[in-house]
Structure formats: C-alpha cells, structure tokens
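This report refers to the structure that appears directly beneath it.
All protein chains but one are shown in place.
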Amino acid sequence: MAARAVAIARGAPGHVAAALVAAVILAPVAAVLWRAGGGGWPGPADWAALRFTLTQAALSALISVALAIPAARALARRRFAGRRLLITALGAPFILPVIVAVLGLLAVFGRGGLVNAGLDALGLPGIRIYGLHGVVLAHVFFNLPLATRIILQGWQSIPAERFRLAASLGMTPTDVMRHLEWPMLRAMLPGALMVIFAICLSSFAVALTLGGGPRATTVELAIYQAFRFDFDLGRAAVLASIQLALVTLAALAALRVTQAGGFGAGLDRSLRRFDAETPALRLLDAAVLLLVAAFLLTPMAAIVWRGGAALAGLPVAVWRAAAVSLGVAAASTVLTLALALPMALAALKRPWLEVVGLLGIAASPLVIGVGLFVLINPWADPTALALPVTALVNAVMALPFALRVMIPQLRDTVADFGRLADSLGMRARDRLRLVILPRLRRQIGFAAGLAAALSIGDLGVIALFADPDIATLPLQILRLMGAYRMDAAAGAGLLLLTLSLAVFWLLDQGGRADADA
Amino acid sequence: MLTLEAVEIRQGAFHLAADFSVETGARVAMIGPSGAGKSTLLDVIAGFLQPTAGRVLLDGLDITALPPAQRGCAIVFQDNNLLPHFTVAQNIGLGARPDLRLDRADRQRVAHAIERVGLTGFEARKPGQLSGGQQVRVALARVLVQRQPLVLLDEPFAALGPALKTEMLGLVDELMDETGATLLMVSHDPADARRIAPRTVLVADGRAEPPCDTGALLADPPPALRRYLGS
Partner (left out) sequence: MKYLALATGLFAATIAVAETPTLTVYTYDSFVSDWGPGPAVKKAFETTCDCTLKFVGTGDGAALLARLRLEGARTDADIVLGLDTGLTAAAAETGLFAPHSVSAEYDLPIAWDDPLFVPFDWGYFAFVANAGADLPANFRDLAASDTSIVIQDPRSSTPGLGLLMWVKTAYDGDAEDIWRGLSDNIVTVTKGWSEAYGLFLEGEADMALSYTTSPAYHMIAEDDDSKVAVPFDEGHYMQIEVAGKLAGTDQPELADRFLEFMTGEEFQSIIPTTNWMYPAVMPQGGLPDAFDTLIAPEKSLLVPADEADEVRDKALEEWLRALSR
C-alpha cells in the first residue's frame, strides 16, 4: 500500500540529475579507458600506494571523528557569547585550498613553527611534522570541522524533553551517554566516517607534501605517474576506477548502517543540560573547545599574518583572477543547487541516489580532467570551455555536501506538509515554490555558501585547460609560486581565504534572514 | 452521500473493515480505542491511502483511486495544518487556489472567511505569532474557503484546553450549518461526539460499525466501547 503523500517527491528530474552527475564522473573515466584501448593492470607499487591511501584515509577519518565527538558535545551543551561565531570560524579549514592550508599548518607545526619554537624555548626536543602522522594531522585539520558539524547536528536532534527526563530521573552524565547520546552517535558516526574517508581517499598534494617521501605515495600520485611518466592511460583509468569503487562500497556500507545523519544548518540551539552542570564537566568542555579552537584557528591566523603584508600590493592579475573565480563560483553554485534539489527529492524514495552524489568526492581530478579533455577535444576547443567545465566539475564536487545538508530537512518537510499539499491539490511546481523552497531556505543558503566557497578554493580541472588570459585565483596562486613570488602568493592566499569565507557567510546568512521557524 | 462499500484495509497485522454510508449533511463522529484505525480510515476516505479492497463513493461517484484534492473533501490534521512561512491570509488563500495566484473574488472569499472565524486584524501574522486556538481558526477558515462537500477533522482540537475546544466545536457546528457539508470527525473524546455529532461510528476490533445514534451508543455502550470508556 503506497501512501500517496510521497507523490510530492517526483522522481524523474532527480534521476536525470543523478544520471548527469554520474556521466560527468564516469564518462571521463570511460573515455580515458577507451582512448587507452583497454585497462592496464596496476603494478606492485600501485598496490602499495593503495594500501597507504587506505591506511591514511581510515586513520584520518577515525581521528577526525574521535576528536569531533567531545568538540560537538561541548558545543551542544554549552552556551556562551560568540558561540555561533566560533562554529562558523571553526568551519573555515574545510573550505580552505590545500596549498594555502599547508603553509598555515607549517607555520604552526613546521620546523620553524610556533610549536617547535615553544618546545625549543622550554629546552625540549622538537617535533617533525613529515610522515604519516603529518598527513593525518593535516587531514584532521581539514575534516575535524566537518565531523564536528555532522555530530553536532546529531546532538541537536535529540529532543530537549529527553534531557529533562534524564534530569528528573537523576541520570548521571555516564547514564545520559549510554541511554541518549550513544544511540544517536551510533546513527551519526558511520555517515561521518564515510564522508571523511572518501574525502581523504583522493588526497594528493597534502599526502605528498607532508608525507615525507615515496612511502607516502597515494593512489592519486600513482595515477599521476601512470599518466605523465609512463603515459599508461589504461592504468590511470583502472586506478581511478578502483578509487571510485572503494568510495561507492564505503558509502553503501554506511548507508546500510544508517539512513540518518546529515550535517548542516540544522536547528542551531544549545540545550540546557542539567546532567552536565558540574564544575569538572564545565572545565572539560572549556578545555576541549579551547584546544580545538587553537588547533584550527592558529594556522588560520598564521595565513592572515603571512599574507597580510602582501595583500595591498597584489598585482592586478590576481584581482582579475579573483573576479573570474567569483564568476565560476556563482555558476557552480547555481549548478550545484540545480542538481542537488531534484536529486534530494528523488533520494527520499531511493536513498542510493545519494551515493551517486558521493562519487564526486572520490573522483580523481586528473583523470576527470584528462577524460573531459578527450571527450571535448574532437568537438570543441577545450581551452575555450575551461571556465564552464571548471564550474561544472566544481559543482559536482560540492554536490555530496549539498545533498547531505538538504535531504534531512526535505524529509521532514515532506513528512510534515506533504499531506496538506496533497489535500489542497498543489501541483509539483507549486509544491516546490510554495512549500519546499521556503522550508529549505536555510539549508539552501548553507549549501550554496559551501558550494561557492569550495569552488573558489578549488583548483579543479582548470590546470589542464588553462587559458593564459583567464586564470582562476587558485591557478594564479600556483603561477605566482612558480614565478618565485611566494609573498604575493601568500597575499593571494589570504585574499582567497577572505573571499571564500565572505561568500559562505553571505549566502548562509541570506538563507537565515527572515526564515520563520 | 458518502459510501464505504466493503472497504478492507490490511497493513501487516493490522486489519480494518468498513461497510456503511453517511447521509449528505450529516455530522458523524468516529470514536474508538487508539490504534483501532480511526485515522487510517480517515486516510482512506481522504485518499492518502488505498484500501486493500472495496470502494469509496461520494454521491454515487467512485472516488477510491482519485488523488486527495479531487475527491471533494477538505481535511484538518492534528498538526502541521499551516505553512509556517506564510501569513494567515496566504494560508487561507491556499484553500482557494493552491498556487496562491488569487484573483479579486478569491481574496474576497478569504477576507470573508477570516471575518467569519474572528481573525480580522490578524491577516498578516504568521502562524508562529498565533495561539493554538487561533491556528485552528485559520485551518477552519481554509476549510470554509475550500467549499468541499465533505469535511474531515482528524483530531485537530486534541491539544486545546476544554473551554477552547468547546468554542472550536461550536465554530465547526456553525460553519457546517452555513455550508451544509458532511462532517466526519475523528475523536478520542466521547464528549466531542455528544457535543456536535448526532451520529457516531465506532471503530474497534477490526471493524468500523455503521453510524448509529450518538446518545444511544454512549448511554448503552457495546463491550468494546465500554472497555475503551473504562465505565
């Protein structure tokens, strides 16, 4: 017996969007395979790279999530001035471009960084950031904000009444953990682990720069080698397929374990927690928040410090590139929403559609770029299409996050108002206009902000298609670095960081303004 | 006339059969223990759920497979009757045109309905700025605007206090007098039935009994209802 209410989730446009996304990711891989005339079997070095990739991705996901639990708990049960600002600022590393972030991390953890300066002053031996631990550290830096947001949303989904009930029953914090928080965590953690695992799987520059040598070879580097060094397109495509298959498996496994768990705008409220009002727990939460804030914000401060001086004297080409990046981000944001909304609607009935969205995280940028090149080249000048292609690929990369933000709220909206819309006889278009879009304003604003910020920071595939006259900001930063202008690059990095955060903030606020509960 | 013709609903272990008619313009309450299937039966009448077997007819027309909005019924749910981002006037306007493109006549109907339920001056408020009673009034005003021959109430007053509930039932009574619509009201409170529904359908033990006189039913309840009433 099919309840008619789900008729609100019209599937066709969602399937079209999902097919388009799958095509954008899979067609290039297929094109590379086709161009190669078949696959190439990975060699022993490639398998070693796969092992390292899996190890670092698993460790990064586990540690990010493990640290996010106390951080999210502290944010969920404490109220203090500047809490919202802190949550926003803590999200910054996630939208930071890799090259900028690594320099920020080194300013703190590097040889001449703050930590080593401090240890030296105390007469203690220094630390070395390079190696597996450095790779994991950087990945935790990038993904702890994401994990914290996902888990914080879980905490906020526990009704306040349950905590009041727990208080009236005299539950200790341990009891609350066992009876209320652990069931929530069990529902949220698989999703969080899987997303971060997928993100770290295709990590390249971080793993290479901080890995300390060829021991830290990732699959993406193996793909580079296959492509550039051996020009073995078949092997490159097979490695990219393995990467995609791993993420698909991880995503399906996580989806099986839980349907719940999103992250995002959510209802941002902190609950009064009667069980947690002991001085010891207050101290613990304060310490956790201070440590997390120091870990995430000190490298950001270093980026500001390092780039501030050069910001005023940036060459015109950098400002021009910033304008190009903003344009690409605008197009990419619109595309992300245009894909995410129908896919989210269709995913209410068919959750596996979200897995298609996740592929974007795991796709090898190099293979996607090469594949698109192979596909476009016979028909058009790839250089002329550099910006549209970059916007499209950036949109696909931001899609999984947009879906994660929108699906839970969409599910609630359909559950709450689907029957009302049915009984009033609203047509699909009216439902979208009058019910769904207004109800999803905050999520759409958040997703748009995320998509825009990620697009601004992402080098994407443009490096393969670059047109000398229209560079994006990340490409211009690379060019500055390639021309010895490290100071100007740091200034441009700060500009990029500022733009990303500003765009995110504006869109996110736009979604919140005048939004009725 | 609303007719349930050999209707059967099965969902796993749940089972409910109904076979009865309700006269046009009648006011019928549906009472029974929770979990017996009152709301499920209402869902079948409203078109949210397809029965496993049987037909639903309204004035001789088979509406079993029609979508909810084309069956000639207006419904007020327990909650989520109002879209939080719309004003009172807009929420009521949805009853006139679900795409909210109202013409002058529609707006007049809305204004009249607002006046009728006593919400003049509240047109521009949003649901979040209204009390529980006022929210119910908005939903009832929309029913008025919808002008459907059949009105279904799915316990919309359950969360209201006794005085407010009496007031709302009174309002419903007046509105039905005005429109001449047939009313079917799910309630778990026999007092509601006594107040405005001369006839009552008892839903219990996998069966929805044909409507019978409310007073007589409550005065001499059958065993199933007696257990429910606890008397």
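Just a few scattered comments:
Going in written order, the chains are labelled A and B, and every chain counts its residues from 1.
The rule we apply is simple: contacts are C-beta pairs under 8 Å (C-beta built on N, C-alpha and C of every residue); 3 or more make two chains touch, one makes a residue touch a chain.
None of these values were measured; they are calculated from a predicted model.
Looking at the complete complex, one finds that the omitted chain is in touch with A. Per the touch definition above, the residue from A:A74, A:V195 or A:L210 contacting the chain not shown is A:L210. Residue A:R35 is the one among A:H15, A:R35, A:H133 or A:H179 that touches the chain not shown. Across A:R84, A:R228, A:R256 or A:R427, the residue that sits in touch with the chain not pictured is A:R228. Note that of A:L50, A:L67 or A:L106, the residue touching the chain absent from this view is A:L106. Touch with the chain omitted from the figure is made, among A:A346, A:L480 or A:L507, by A:L480.
Within the entire complex, the positions of chain A that touch the omitted partner chain are 35, 45, 48, 99, 102-103, 106-107, 110-112, 130, 204-205, 208-215, 221, 224-225, 227-229, 231, 315, 317, 370, 373-374, 377-378, 381, 383, 463-464, 466-468, 471, 475-476, 478-486, 489.
Here is the rule we go by: only the chains that are shown with their structure count from here on.
Computed centre separation for the pair chain A/chain B is 47 angstrom, with centres defined by C-alpha atoms. Across the complex, chain A meets chain B through its residues 1-5, 7, 416-417, 419-427, 429-430, 433-435, 438-439, 441, 515-517. In the complex of the two chains, the chain B residues touching chain A come out as 11, 43, 46-50, 52, 67-70, 73-75, 77, 80-81, 83-86, 94-95, 98-100, 126, 128, 146.
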